[in-house]
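What follows is part of the complex, with its chains left where they were.
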């Protein structure tokens, strides 16, 4: 029987856009999920930092998977909110998300996005959103 | 002298991530901006619809440029919120954003994202956020 982590990883790897960006689901457990994205030049905006849209993709997707795990099935982000704290630069981004309030059909989740350079992780964005279970 | 539209277009075209996705700034005037993105397969999620992260990129960027025009200079999105209304499919996405409240240093903007198929435009997401002028 496939466990939830394997199911999450399988769903994640079936997302063409995640593959196009190079993102990876590196953790999925009872505490939530972690997504990781190596930063390359085509992720950037005009000032050389990671484009906000890359960060919002990562936040949206980390929230979705944290919610899906909590709801124990396929799910979509219904809405979310994102605050940018610092310009993001480094070798990769990491988004860590967890469900904070879980109902029968929806989960409210939070996410922190870090920019990683060597051993240093800089918190660069915070997100919060609602994930809704897909009706089977 | 370069007008604001040309400046906006120049800044937009200097964004590696926007080029990577294939987005275009198609309108920038006193009423706001329009971004357009032809939908291709690598923009999709596992169910064949446009990935939420593509929509959040488009919302974030349309808000930024609507705010930058209103603030008359380079600007960044400080925060935004996005509600997904419908799964997005069609030949392209269009994000229309305008500034609703403009101060000296920041503008609060709203954005509607449509999925376009032929003559039909379906509203598929709504966003609202704060854009902050970069101090020169």
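For reference, chains read A and B in written order, and residue numbers begin at 1 within each chain.
Going forward, contacts are C-beta pairs under 8 Å (C-beta built on N, C-alpha and C of every residue); 3 or more make two chains touch, one makes a residue touch a chain.
All of these numbers come straight from a predicted model, not from anything done at the bench.
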- Full complex copy count, 2 shown, is 4
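Going forward, only the chains that are shown with their structure count from here on.
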- Message: Measuring centre to centre with CA averages, how many angstrom lie between subunit A and subunit B?
- Response: 21
- Once bound in the complex, which stretches of subunit A touch subunit B? 11, 14-21, 41-46, 51-54, 56-61, 64, 76-84
